[in-house]
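Take a look at this one; I'll ask things after.
Of the protein chains in this complex, all but one are displayed in their positions.
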Amino acid sequence: MRIAAGTPEAMLLVAKNLSRTFRGGGMLRRGGDVRALNDVSFNLAENQTLGIVGESGSGKSTLLRVILRLTPYDSGNLAFDGAEVASLTGTALKDLRRRVQPVFQDPYATFNPRFSIGSSIGLGFELLGEHRRQDVREEVRRLLDDVGLDPDLERALPHELSGGQRQRAAIARALAVRPDLLLLDEPTSALDVSVQAQVLNLFKDLRRRYGFSLILVTHDLPVVGFMCEHLLVMKSGEVVERGATATVIGNPVSEYTRTLIDSAPEVSGTKTQPVARP
Amino acid sequence: MIRRLNWRRYGLVVVTLPVVAMVFLAAALAPFIAPYDPFELDVLMMLQGPGADHLLGTDELGRDILSRVIHASRVSIVVGLVAVAIGATGGTLIGVLAAHFGGAVDSVLMRFMEIVFCFPAILLAVILMANLGTSVLNAMLAIGIIFIPGFARLTRAVAQTVQRQSFLEAAICLGMGPVRLITREILPNVIGPVLVEAAVAFSYAVLLESALSFLGLGAQPPEPSWGNMINTGRGFIDQAPWISLAPGAALFVTVFSFNLLGDGLRDVLDPKLHD
Partner (left out) sequence: MTDPGQAAERLLEVEGLTIVLRHRRRPPAAIARDVSLHVNAGEIVGLIGESGSGKTMTAKSLIGLLPDRMEVVSGGVRFRGRDLLDGGDPGRVRGRDIALIPQDALHALNPVKTIGWQVGEPLKVHGGWRQRRIATVVGDLLERVHIPDARRRAGDYPHQFSGGMQQRALTAMALSMEPPLILADEPTTALDVTIQAEIIDLIGELRDATGASFLFISHDLALVSSFCDRIYVMYAGEIVESGTTDAIFNHTRHPYTRALIGAAPRLAGNPERLPTIPGRIPRPHEEIRGCRFRERCPEAGAACGEAPRLETAGGNHAYRCWYA
(Lines give C-alpha, C1' and ligand atoms only; values in the text may rest on other atoms or scores of the structure.)
Protein backbone atom coordinates (compact mmCIF):
# COMPACT_ATOMS: atom_id res chain seq x y z
CA MET A 1 0.00 0.00 0.00
CA ARG A 2 1.29 3.41 -0.93
CA ILE A 3 -1.08 5.62 0.91
CA ALA A 4 0.17 9.18 1.19
CA ALA A 5 3.77 8.53 1.99
CA GLY A 6 4.20 12.25 2.40
CA THR A 7 6.60 12.54 -0.50
CA PRO A 8 5.29 14.60 -3.41
CA GLU A 9 6.24 11.79 -5.81
CA ALA A 10 3.53 9.54 -4.46
CA MET A 11 0.87 12.12 -5.22
CA LEU A 12 -1.24 11.45 -8.28
CA LEU A 13 -3.28 14.62 -8.11
CA VAL A 14 -2.44 17.82 -6.27
CA ALA A 15 -4.84 20.78 -6.24
CA LYS A 16 -3.69 24.07 -4.77
CA ASN A 17 -5.96 27.08 -4.33
CA LEU A 18 -8.12 26.16 -7.32
CA SER A 19 -10.70 28.77 -8.21
CA ARG A 20 -13.28 29.05 -10.92
CA THR A 21 -15.80 31.82 -11.36
CA PHE A 22 -18.70 31.76 -13.75
CA ARG A 23 -19.51 35.18 -15.09
CA GLY A 24 -22.95 36.19 -13.94
CA GLY A 25 -25.52 38.39 -15.60
CA GLY A 26 -28.12 35.66 -15.79
CA MET A 27 -31.68 36.32 -14.72
CA LEU A 28 -31.50 34.32 -11.51
CA ARG A 29 -28.40 35.74 -9.87
CA ARG A 30 -28.83 39.42 -10.36
CA GLY A 31 -25.71 40.34 -12.30
CA GLY A 32 -23.43 38.63 -9.80
CA ASP A 33 -20.66 36.23 -10.58
CA VAL A 34 -20.85 32.71 -9.21
CA ARG A 35 -17.78 31.43 -7.46
CA ALA A 36 -18.12 27.76 -8.31
CA LEU A 37 -14.72 26.93 -6.83
CA ASN A 38 -13.04 29.07 -4.24
CA ASP A 39 -9.51 28.28 -3.10
CA VAL A 40 -9.88 24.50 -3.23
CA SER A 41 -6.86 22.44 -2.19
CA PHE A 42 -6.47 18.70 -1.74
CA ASN A 43 -4.13 15.83 -2.52
CA LEU A 44 -4.80 12.39 -3.86
CA ALA A 45 -2.10 9.77 -3.52
CA GLU A 46 -1.75 6.86 -5.88
CA ASN A 47 -4.15 4.03 -5.20
CA GLN A 48 -6.20 6.19 -2.86
CA THR A 49 -9.96 6.71 -2.68
CA LEU A 50 -11.39 10.15 -2.09
CA GLY A 51 -15.02 11.08 -1.63
CA ILE A 52 -16.12 14.62 -2.46
CA VAL A 53 -19.39 15.33 -0.72
CA GLY A 54 -21.61 18.34 -1.16
CA GLU A 55 -25.10 19.45 -2.08
CA SER A 56 -26.22 21.20 -5.24
CA GLY A 57 -24.26 24.39 -5.75
CA SER A 58 -21.35 23.14 -3.68
CA GLY A 59 -19.05 23.17 -6.70
CA LYS A 60 -18.36 19.44 -6.57
CA SER A 61 -19.43 18.90 -10.18
CA THR A 62 -17.35 21.84 -11.37
CA LEU A 63 -14.35 20.41 -9.56
CA LEU A 64 -14.88 17.09 -11.30
CA ARG A 65 -15.12 18.76 -14.70
CA VAL A 66 -11.99 20.77 -13.95
CA ILE A 67 -10.05 17.60 -13.17
CA LEU A 68 -11.32 16.04 -16.42
CA ARG A 69 -10.31 19.25 -18.20
CA LEU A 70 -13.80 19.68 -19.55
CA THR A 71 -13.81 23.17 -18.09
CA PRO A 72 -10.87 25.46 -17.25
CA TYR A 73 -9.89 26.93 -13.89
CA ASP A 74 -9.14 30.64 -13.40
CA SER A 75 -6.42 30.46 -10.83
CA GLY A 76 -4.53 28.04 -8.64
CA ASN A 77 -2.74 24.88 -9.63
CA LEU A 78 -3.84 21.42 -10.53
CA ALA A 79 -1.10 18.88 -11.10
CA PHE A 80 -1.74 15.39 -12.39
CA ASP A 81 1.30 13.19 -11.90
CA GLY A 82 3.45 16.29 -11.55
CA ALA A 83 2.25 18.11 -14.68
CA GLU A 84 -0.01 21.17 -14.65
CA VAL A 85 -3.31 20.09 -16.19
CA ALA A 86 -4.10 23.45 -17.81
CA SER A 87 -0.85 23.57 -19.76
CA LEU A 88 -1.05 20.10 -21.26
CA THR A 89 -1.17 19.89 -25.05
CA GLY A 90 -0.73 17.31 -27.75
CA THR A 91 0.41 13.88 -26.63
CA ALA A 92 0.59 14.95 -22.99
CA LEU A 93 -3.08 15.94 -23.13
CA LYS A 94 -3.94 12.69 -24.88
CA ASP A 95 -2.14 10.88 -22.12
CA LEU A 96 -4.17 12.70 -19.45
CA ARG A 97 -7.35 11.88 -21.33
CA ARG A 98 -6.47 8.23 -21.24
CA ARG A 99 -5.32 8.12 -17.64
CA VAL A 100 -8.32 9.93 -16.13
CA GLN A 101 -11.69 8.39 -16.91
CA PRO A 102 -15.18 9.45 -15.82
CA VAL A 103 -18.30 7.45 -15.00
CA PHE A 104 -21.30 9.74 -15.12
CA GLN A 105 -24.51 9.79 -13.17
CA ASP A 106 -27.27 9.43 -15.73
CA PRO A 107 -27.25 5.86 -17.02
CA TYR A 108 -29.54 6.92 -19.86
CA ALA A 109 -27.29 9.58 -21.33
CA THR A 110 -24.09 7.70 -20.79
CA PHE A 111 -24.03 5.87 -24.13
CA ASN A 112 -24.54 7.09 -27.67
CA PRO A 113 -28.00 5.68 -28.44
CA ARG A 114 -27.02 4.93 -32.04
CA PHE A 115 -24.19 2.50 -31.27
CA SER A 116 -24.09 -0.95 -29.74
CA ILE A 117 -22.59 -1.26 -26.27
CA GLY A 118 -19.72 -3.26 -27.74
CA SER A 119 -18.73 -0.61 -30.25
CA SER A 120 -18.87 2.13 -27.61
CA ILE A 121 -16.58 0.15 -25.33
CA GLY A 122 -14.35 -0.90 -28.21
CA LEU A 123 -13.71 2.74 -29.01
CA GLY A 124 -11.34 2.96 -26.07
CA PHE A 125 -9.19 0.16 -27.44
CA GLU A 126 -9.21 1.73 -30.89
CA LEU A 127 -8.01 5.02 -29.44
CA LEU A 128 -5.23 3.12 -27.69
CA GLY A 129 -4.09 2.01 -31.11
CA GLU A 130 -5.58 -1.47 -31.20
CA HIS A 131 -7.18 -1.80 -34.62
CA ARG A 132 -7.55 -5.51 -35.28
CA ARG A 133 -11.24 -6.04 -35.11
CA GLN A 134 -11.05 -9.52 -33.62
CA ASP A 135 -8.71 -8.38 -30.82
CA VAL A 136 -10.94 -5.43 -29.96
CA ARG A 137 -13.93 -7.70 -29.81
CA GLU A 138 -12.21 -10.16 -27.50
CA GLU A 139 -11.09 -7.37 -25.20
CA VAL A 140 -14.63 -5.98 -25.09
CA ARG A 141 -16.09 -9.35 -24.22
CA ARG A 142 -13.48 -9.89 -21.52
CA LEU A 143 -14.25 -6.46 -20.03
CA LEU A 144 -17.99 -7.04 -20.08
CA ASP A 145 -17.37 -10.27 -18.22
CA ASP A 146 -15.12 -8.40 -15.75
CA VAL A 147 -17.89 -5.96 -14.86
CA GLY A 148 -20.36 -8.79 -14.40
CA LEU A 149 -22.27 -8.51 -17.67
CA ASP A 150 -23.06 -11.20 -20.20
CA PRO A 151 -20.42 -10.75 -22.98
CA ASP A 152 -23.19 -11.24 -25.55
CA LEU A 153 -24.54 -7.87 -24.52
CA GLU A 154 -21.87 -6.35 -26.78
CA ARG A 155 -24.48 -6.34 -29.54
CA ALA A 156 -27.21 -4.70 -27.45
CA LEU A 157 -28.25 -1.11 -27.95
CA PRO A 158 -28.11 1.12 -24.85
CA HIS A 159 -31.87 1.37 -24.41
CA GLU A 160 -32.15 -2.41 -24.22
CA LEU A 161 -30.17 -2.43 -20.97
CA SER A 162 -31.40 -1.66 -17.48
CA GLY A 163 -29.96 1.27 -15.52
CA GLY A 164 -27.67 -0.98 -13.52
CA GLN A 165 -26.45 -2.82 -16.61
CA ARG A 166 -25.74 0.47 -18.35
CA GLN A 167 -23.71 1.71 -15.43
CA ARG A 168 -21.67 -1.50 -15.47
CA ALA A 169 -21.10 -1.03 -19.20
CA ALA A 170 -20.00 2.58 -18.57
CA ILE A 171 -17.45 1.26 -16.08
CA ALA A 172 -16.23 -1.19 -18.71
CA ARG A 173 -15.82 1.64 -21.22
CA ALA A 174 -13.80 3.66 -18.71
CA LEU A 175 -11.58 0.69 -17.85
CA ALA A 176 -10.88 -0.10 -21.51
CA VAL A 177 -8.08 2.48 -21.63
CA ARG A 178 -6.50 1.27 -18.37
CA PRO A 179 -6.91 4.54 -16.45
CA ASP A 180 -4.95 5.48 -13.33
CA LEU A 181 -7.77 7.57 -11.93
CA LEU A 182 -11.49 6.97 -12.12
CA LEU A 183 -13.82 9.91 -11.47
CA LEU A 184 -17.30 8.86 -10.46
CA ASP A 185 -20.08 11.44 -10.63
CA GLU A 186 -22.97 10.19 -8.49
CA PRO A 187 -22.59 6.80 -10.16
CA THR A 188 -25.37 5.09 -8.22
CA SER A 189 -27.84 7.83 -7.37
CA ALA A 190 -30.19 6.78 -10.18
CA LEU A 191 -30.09 3.13 -9.16
CA ASP A 192 -32.16 1.04 -6.77
CA VAL A 193 -30.60 0.20 -3.42
CA SER A 194 -29.95 -3.44 -4.26
CA VAL A 195 -28.44 -2.53 -7.63
CA GLN A 196 -26.38 0.19 -5.99
CA ALA A 197 -24.90 -2.39 -3.62
CA GLN A 198 -23.85 -4.53 -6.60
CA VAL A 199 -22.23 -1.62 -8.40
CA LEU A 200 -20.40 -0.37 -5.30
CA ASN A 201 -19.04 -3.85 -4.63
CA LEU A 202 -17.97 -4.00 -8.27
CA PHE A 203 -15.90 -0.82 -7.87
CA LYS A 204 -14.12 -2.36 -4.91
CA ASP A 205 -13.43 -5.62 -6.75
CA LEU A 206 -12.19 -3.86 -9.86
CA ARG A 207 -9.93 -1.57 -7.85
CA ARG A 208 -8.32 -4.60 -6.32
CA ARG A 209 -7.80 -6.15 -9.74
CA TYR A 210 -6.87 -3.09 -11.82
CA GLY A 211 -5.38 -0.89 -9.11
CA PHE A 212 -6.67 2.59 -9.95
CA SER A 213 -7.25 5.62 -7.73
CA LEU A 214 -10.77 6.80 -7.33
CA ILE A 215 -12.61 10.06 -6.73
CA LEU A 216 -16.28 9.72 -5.92
CA VAL A 217 -18.42 12.83 -6.17
CA THR A 218 -21.74 12.44 -4.40
CA HIS A 219 -24.31 13.94 -2.08
CA ASP A 220 -24.70 10.57 -0.41
CA LEU A 221 -22.56 10.40 2.71
CA PRO A 222 -23.21 6.71 3.50
CA VAL A 223 -21.93 5.73 0.04
CA VAL A 224 -18.69 7.57 0.81
CA GLY A 225 -18.64 5.89 4.22
CA PHE A 226 -18.59 2.55 2.41
CA MET A 227 -16.31 3.41 -0.51
CA CYS A 228 -13.70 6.02 0.42
CA GLU A 229 -10.78 6.27 2.83
CA HIS A 230 -10.66 10.05 2.53
CA LEU A 231 -13.34 12.66 2.46
CA LEU A 232 -13.67 16.24 1.28
CA VAL A 233 -16.78 18.18 2.28
CA MET A 234 -17.68 21.11 0.04
CA LYS A 235 -20.16 23.96 0.37
CA SER A 236 -20.65 26.96 -1.93
CA GLY A 237 -17.42 26.28 -3.78
CA GLU A 238 -15.25 25.95 -0.69
CA VAL A 239 -13.74 23.04 1.15
CA VAL A 240 -15.42 22.94 4.53
CA GLU A 241 -13.67 19.93 5.94
CA ARG A 242 -11.34 17.15 4.89
CA GLY A 243 -9.66 14.14 6.37
CA ALA A 244 -9.95 10.41 6.81
CA THR A 245 -13.57 9.39 6.28
CA ALA A 246 -13.93 7.61 9.62
CA THR A 247 -12.49 10.58 11.51
CA VAL A 248 -14.64 13.18 9.77
CA ILE A 249 -17.85 11.20 10.15
CA GLY A 250 -17.10 10.16 13.71
CA ASN A 251 -15.88 13.56 14.77
CA PRO A 252 -16.99 16.35 12.48
CA VAL A 253 -15.41 19.73 13.13
CA SER A 254 -17.57 22.00 11.02
CA GLU A 255 -21.20 22.74 11.70
CA TYR A 256 -22.12 22.02 8.07
CA THR A 257 -20.58 18.55 8.08
CA ARG A 258 -22.53 17.77 11.23
CA THR A 259 -25.76 18.87 9.53
CA LEU A 260 -24.99 16.65 6.58
CA ILE A 261 -24.34 13.69 8.85
CA ASP A 262 -27.54 14.30 10.81
CA SER A 263 -29.58 14.63 7.62
CA ALA A 264 -28.24 11.48 6.01
CA PRO A 265 -30.92 8.82 6.29
CA GLU A 266 -29.59 5.64 7.77
CA VAL A 267 -31.34 2.35 8.26
CA SER A 268 -32.43 2.20 11.85
CA GLY A 269 -35.24 0.49 13.67
CA THR A 270 -35.98 3.43 15.88
CA LYS A 271 -38.04 6.33 14.65
CA THR A 272 -35.61 9.20 14.97
CA GLN A 273 -36.45 12.09 12.74
CA PRO A 274 -33.48 13.43 10.85
CA VAL A 275 -32.63 16.79 12.32
CA ALA A 276 -33.06 19.72 10.02
CA ARG A 277 -31.43 23.04 10.62
CA PRO A 278 -33.16 25.60 8.46
CA MET B 1 -40.31 -17.79 -39.75
CA ILE B 2 -41.85 -14.53 -40.84
CA ARG B 3 -41.65 -11.94 -38.09
CA ARG B 4 -44.81 -9.98 -37.56
CA LEU B 5 -44.61 -6.43 -38.77
CA ASN B 6 -44.35 -3.80 -36.06
CA TRP B 7 -47.07 -1.49 -37.37
CA ARG B 8 -46.51 1.20 -34.80
CA ARG B 9 -43.00 1.59 -36.13
CA TYR B 10 -43.22 0.78 -39.82
CA GLY B 11 -46.91 1.31 -40.63
CA LEU B 12 -46.75 4.78 -42.12
CA VAL B 13 -43.67 4.02 -44.18
CA VAL B 14 -45.12 0.77 -45.49
CA VAL B 15 -48.21 2.62 -46.68
CA THR B 16 -46.49 5.65 -48.21
CA LEU B 17 -43.43 4.02 -49.70
CA PRO B 18 -45.30 2.41 -52.65
CA VAL B 19 -46.76 5.81 -53.62
CA VAL B 20 -43.36 7.47 -53.38
CA ALA B 21 -41.77 4.63 -55.33
CA MET B 22 -44.43 5.02 -58.01
CA VAL B 23 -43.61 8.69 -58.44
CA PHE B 24 -39.90 7.91 -58.72
CA LEU B 25 -40.56 5.07 -61.18
CA ALA B 26 -42.78 7.27 -63.33
CA ALA B 27 -40.01 9.85 -63.48
CA ALA B 28 -37.31 7.31 -64.29
CA LEU B 29 -39.28 5.41 -66.88
CA ALA B 30 -41.22 8.35 -68.34
CA PRO B 31 -40.28 7.74 -72.02
CA PHE B 32 -41.34 4.11 -71.76
CA ILE B 33 -44.62 4.42 -69.92
CA ALA B 34 -45.97 7.67 -71.32
CA PRO B 35 -48.50 6.75 -74.04
CA TYR B 36 -47.61 9.74 -76.26
CA ASP B 37 -44.74 12.07 -76.94
CA PRO B 38 -45.29 14.97 -74.52
CA PHE B 39 -44.23 17.51 -77.14
CA GLU B 40 -46.26 16.13 -80.02
CA LEU B 41 -48.83 18.67 -81.15
CA ASP B 42 -52.14 17.57 -82.53
CA VAL B 43 -54.26 20.59 -83.37
CA LEU B 44 -57.19 18.43 -84.36
CA MET B 45 -57.34 16.93 -80.90
CA MET B 46 -56.95 20.04 -78.77
CA LEU B 47 -58.87 20.52 -75.49
CA GLN B 48 -60.22 16.98 -75.56
CA GLY B 49 -61.79 15.76 -72.33
CA PRO B 50 -60.56 12.58 -70.68
CA GLY B 51 -61.42 9.59 -72.80
CA ALA B 52 -60.22 6.31 -74.23
CA ASP B 53 -57.57 7.82 -76.50
CA HIS B 54 -56.26 10.34 -74.02
CA LEU B 55 -56.85 9.09 -70.51
CA LEU B 56 -56.54 12.54 -68.98
CA GLY B 57 -57.48 14.53 -72.05
CA THR B 58 -55.39 16.98 -74.07
CA ASP B 59 -54.31 20.59 -73.68
CA GLU B 60 -54.79 23.66 -75.83
CA LEU B 61 -52.21 22.41 -78.32
CA GLY B 62 -53.58 18.89 -78.38
CA ARG B 63 -50.74 17.38 -76.35
CA ASP B 64 -51.52 14.35 -74.16
CA ILE B 65 -51.92 15.48 -70.55
CA LEU B 66 -51.06 12.11 -68.99
CA SER B 67 -47.79 11.98 -70.90
CA ARG B 68 -46.97 15.53 -69.90
CA VAL B 69 -47.80 14.88 -66.23
CA ILE B 70 -45.54 11.82 -66.27
CA HIS B 71 -42.68 13.69 -67.92
CA ALA B 72 -43.18 16.69 -65.65
CA SER B 73 -42.51 14.47 -62.64
CA ARG B 74 -38.88 14.29 -63.79
CA VAL B 75 -38.41 18.00 -63.28
CA SER B 76 -40.09 17.89 -59.90
CA ILE B 77 -38.08 14.91 -58.66
CA VAL B 78 -34.73 16.19 -59.86
CA VAL B 79 -35.35 19.63 -58.44
CA GLY B 80 -36.53 18.12 -55.15
CA LEU B 81 -33.54 15.78 -54.81
CA VAL B 82 -30.88 18.30 -55.73
CA ALA B 83 -32.40 21.13 -53.70
CA VAL B 84 -32.76 18.94 -50.61
CA ALA B 85 -29.22 17.64 -51.06
CA ILE B 86 -27.89 21.21 -51.18
CA GLY B 87 -30.01 22.33 -48.23
CA ALA B 88 -29.33 19.26 -46.07
CA THR B 89 -25.58 19.16 -46.66
CA GLY B 90 -25.05 22.87 -46.22
CA GLY B 91 -27.43 23.16 -43.29
CA THR B 92 -26.10 20.13 -41.43
CA LEU B 93 -22.54 21.32 -41.81
CA ILE B 94 -23.35 24.80 -40.54
CA GLY B 95 -25.57 23.54 -37.71
CA VAL B 96 -23.08 20.99 -36.41
CA LEU B 97 -20.16 23.42 -36.57
CA ALA B 98 -22.18 26.11 -34.81
CA ALA B 99 -23.22 23.73 -32.05
CA HIS B 100 -19.82 22.15 -31.59
CA PHE B 101 -17.67 25.27 -31.51
CA GLY B 102 -20.25 27.62 -30.02
CA GLY B 103 -19.32 31.16 -29.08
CA ALA B 104 -18.41 33.50 -31.93
CA VAL B 105 -18.58 30.78 -34.60
CA ASP B 106 -22.10 29.96 -33.50
CA SER B 107 -23.21 33.60 -33.38
CA VAL B 108 -21.87 34.53 -36.79
CA LEU B 109 -23.20 31.44 -38.56
CA MET B 110 -26.62 31.54 -36.97
CA ARG B 111 -27.13 35.31 -37.36
CA PHE B 112 -26.39 34.86 -41.05
CA MET B 113 -28.87 31.99 -41.22
CA GLU B 114 -31.49 34.14 -39.56
CA ILE B 115 -30.99 36.85 -42.17
CA VAL B 116 -31.64 34.31 -44.92
CA PHE B 117 -34.61 33.04 -42.94
CA CYS B 118 -36.16 36.52 -42.81
CA PHE B 119 -37.07 36.58 -46.49
CA PRO B 120 -40.27 34.89 -47.57
CA ALA B 121 -39.10 31.73 -49.35
CA ILE B 122 -40.77 32.44 -52.66
CA LEU B 123 -39.54 36.03 -52.71
CA LEU B 124 -36.00 34.91 -51.99
CA ALA B 125 -36.23 32.39 -54.81
CA VAL B 126 -37.49 35.05 -57.18
CA ILE B 127 -34.67 37.40 -56.17
CA LEU B 128 -32.06 34.68 -56.57
CA MET B 129 -33.45 33.64 -59.93
CA ALA B 130 -33.62 37.19 -61.15
CA ASN B 131 -29.86 37.32 -60.61
CA LEU B 132 -29.02 33.80 -61.73
CA GLY B 133 -31.35 33.65 -64.70
CA THR B 134 -34.35 31.43 -65.21
CA SER B 135 -33.55 27.76 -65.65
CA VAL B 136 -34.28 24.52 -63.89
CA LEU B 137 -30.69 24.39 -62.64
CA ASN B 138 -30.96 27.80 -61.05
CA ALA B 139 -34.33 26.90 -59.55
CA MET B 140 -32.67 23.93 -57.83
CA LEU B 141 -29.90 26.13 -56.52
CA ALA B 142 -32.28 28.81 -55.29
CA ILE B 143 -34.55 26.34 -53.51
CA GLY B 144 -31.53 24.56 -52.02
CA ILE B 145 -30.21 27.81 -50.56
CA ILE B 146 -33.62 28.55 -49.07
CA PHE B 147 -33.48 25.21 -47.27
CA ILE B 148 -30.09 25.74 -45.65
CA PRO B 149 -31.25 27.80 -42.63
CA GLY B 150 -33.99 25.30 -41.74
CA PHE B 151 -31.58 22.38 -41.74
CA ALA B 152 -28.96 24.45 -39.92
CA ARG B 153 -31.37 25.31 -37.10
CA LEU B 154 -32.57 21.75 -36.78
CA THR B 155 -29.12 20.18 -36.69
CA ARG B 156 -27.82 22.84 -34.34
CA ALA B 157 -30.62 22.12 -31.88
CA VAL B 158 -30.10 18.36 -32.05
CA ALA B 159 -26.32 18.68 -31.90
CA GLN B 160 -26.59 20.94 -28.87
CA THR B 161 -28.58 18.38 -26.92
CA VAL B 162 -26.08 15.71 -27.93
CA GLN B 163 -23.29 18.05 -26.86
CA ARG B 164 -24.68 18.10 -23.33
CA GLN B 165 -25.03 14.33 -23.01
CA SER B 166 -22.52 12.54 -20.88
CA PHE B 167 -21.64 10.08 -23.64
CA LEU B 168 -20.06 12.96 -25.51
CA GLU B 169 -18.01 14.02 -22.50
CA ALA B 170 -17.03 10.39 -22.04
CA ALA B 171 -15.80 10.36 -25.64
CA ILE B 172 -13.80 13.57 -25.08
CA CYS B 173 -12.26 11.99 -22.00
CA LEU B 174 -11.27 8.96 -24.05
CA GLY B 175 -9.14 11.39 -26.05
CA MET B 176 -11.22 11.79 -29.20
CA GLY B 177 -10.34 14.75 -31.43
CA PRO B 178 -12.95 17.21 -32.78
CA VAL B 179 -13.18 15.62 -36.24
CA ARG B 180 -13.89 12.14 -34.93
CA LEU B 181 -16.14 13.60 -32.27
CA ILE B 182 -18.29 15.24 -34.93
CA THR B 183 -18.29 12.40 -37.42
CA ARG B 184 -18.58 9.52 -34.98
CA GLU B 185 -20.58 10.82 -32.06
CA ILE B 186 -22.62 13.81 -33.23
CA LEU B 187 -23.51 13.13 -36.89
CA PRO B 188 -25.12 9.72 -36.31
CA ASN B 189 -27.51 11.36 -33.89
CA VAL B 190 -28.27 14.21 -36.25
CA ILE B 191 -28.85 12.09 -39.33
CA GLY B 192 -32.26 10.76 -38.22
CA PRO B 193 -33.98 14.13 -37.75
CA VAL B 194 -32.27 15.41 -40.93
CA LEU B 195 -33.77 12.53 -42.94
CA VAL B 196 -37.21 13.26 -41.56
CA GLU B 197 -36.81 16.93 -42.37
CA ALA B 198 -35.49 16.02 -45.83
CA ALA B 199 -38.66 14.12 -46.71
CA VAL B 200 -40.77 17.11 -45.74
CA ALA B 201 -38.39 19.54 -47.44
CA PHE B 202 -38.58 17.43 -50.58
CA SER B 203 -42.33 17.91 -50.79
CA TYR B 204 -41.84 21.60 -50.17
CA ALA B 205 -39.23 21.76 -52.94
CA VAL B 206 -41.64 20.18 -55.38
CA LEU B 207 -44.22 22.73 -54.35
CA LEU B 208 -41.78 25.62 -54.65
CA GLU B 209 -40.59 24.49 -58.05
CA SER B 210 -44.19 24.35 -59.21
CA ALA B 211 -44.75 27.83 -57.88
CA LEU B 212 -41.66 29.10 -59.69
CA SER B 213 -42.73 27.38 -62.91
CA PHE B 214 -46.18 28.80 -62.45
CA LEU B 215 -44.56 32.23 -62.31
CA GLY B 216 -42.57 31.37 -65.41
CA LEU B 217 -39.26 31.18 -63.53
CA GLY B 218 -38.65 27.44 -63.48
CA ALA B 219 -38.92 24.94 -66.29
CA GLN B 220 -39.53 26.82 -69.54
CA PRO B 221 -42.24 25.76 -72.01
CA PRO B 222 -42.52 23.58 -73.93
CA GLU B 223 -40.63 21.58 -71.24
CA PRO B 224 -43.52 20.33 -69.07
CA SER B 225 -43.57 20.85 -65.34
CA TRP B 226 -46.53 20.62 -63.00
CA GLY B 227 -46.29 24.32 -62.24
CA ASN B 228 -46.28 25.61 -65.79
CA MET B 229 -49.00 23.13 -66.73
CA ILE B 230 -51.24 24.47 -63.99
CA ASN B 231 -50.45 27.96 -65.20
CA THR B 232 -51.38 27.14 -68.80
CA GLY B 233 -54.58 25.48 -67.66
CA ARG B 234 -55.58 28.65 -65.87
CA GLY B 235 -56.70 30.21 -69.14
CA PHE B 236 -58.96 27.27 -69.93
CA ILE B 237 -60.28 26.52 -66.47
CA ASP B 238 -63.91 26.84 -67.66
CA GLN B 239 -63.73 24.73 -70.83
CA ALA B 240 -60.99 22.28 -69.88
CA PRO B 241 -60.43 22.06 -66.11
CA TRP B 242 -58.45 18.79 -66.54
CA ILE B 243 -55.45 20.70 -67.87
CA SER B 244 -54.86 22.15 -64.40
CA LEU B 245 -56.48 19.41 -62.34
CA ALA B 246 -54.27 16.55 -63.53
CA PRO B 247 -50.93 18.15 -62.66
CA GLY B 248 -52.53 19.60 -59.54
CA ALA B 249 -53.57 16.12 -58.39
CA ALA B 250 -50.10 14.76 -59.15
CA LEU B 251 -48.59 17.58 -57.13
CA PHE B 252 -50.96 16.95 -54.24
CA VAL B 253 -50.37 13.21 -54.07
CA THR B 254 -46.61 13.65 -54.24
CA VAL B 255 -46.43 16.37 -51.61
CA PHE B 256 -48.84 14.58 -49.30
CA SER B 257 -47.09 11.23 -49.49
CA PHE B 258 -43.68 12.77 -48.87
CA ASN B 259 -45.02 14.55 -45.83
CA LEU B 260 -46.39 11.27 -44.51
CA LEU B 261 -43.11 9.58 -45.33
CA GLY B 262 -41.40 12.17 -43.16
CA ASP B 263 -43.63 11.24 -40.24
CA GLY B 264 -43.09 7.57 -40.95
CA LEU B 265 -39.31 7.96 -40.99
CA ARG B 266 -39.50 9.60 -37.58
CA ASP B 267 -41.05 6.43 -36.20
CA VAL B 268 -38.63 4.10 -37.96
CA LEU B 269 -35.52 5.99 -36.92
CA ASP B 270 -36.43 6.21 -33.25
CA PRO B 271 -34.29 3.51 -31.64
CA LYS B 272 -36.74 3.33 -28.74
CA LEU B 273 -39.65 2.17 -30.89
CA HIS B 274 -38.27 -1.36 -31.17
CA ASP B 275 -40.64 -3.84 -29.64
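Residue numbering begins at 1 within each chain, and the chains themselves are lettered A and B in the order written.
Rule of thumb we're sticking to: a residue touches a chain if its C-beta (ideal position, glycine included) is under 8 Å from a C-beta of that chain, and two chains touch if they have at least 3 such contacts.
Fair warning: this is a prediction, and the values are worked out from it, not measured in the lab.
Looking at the complex as a whole, the chain kept out of the display touches A.
The chain that is not drawn here is touched, among residues A:Val140, A:Leu200, A:Leu214 or A:Met234, by A:Leu200. Summary of contacts with the chain left out: across A:Phe22, A:Tyr108 or A:Phe226, the touching residue is A:Phe226.
Residues 28, 55-56, 162, 164, 192-198, 200-201, 204, 219-223, 225-227, 246, 249-250, 259-278 are the ones on subunit A that touch the missing chain.
As a working rule, only the chains that are shown with their structure count from here on.
Once the centre of each chain is set as its mean CA position, subunit A and subunit B turn out to be 48 Å apart.
For subunit A in complex with subunit B, the residues that touch the partner chain are 68, 70, 94, 97-98, 100-102, 104-106, 109-115, 120, 123-124, 127, 157, 159-160, 170, 173-174, 177. By the touch criterion given at the top, residues 165-176, 184-185, 188-189, 271-272, 274 of subunit B touch subunit A in their complex.
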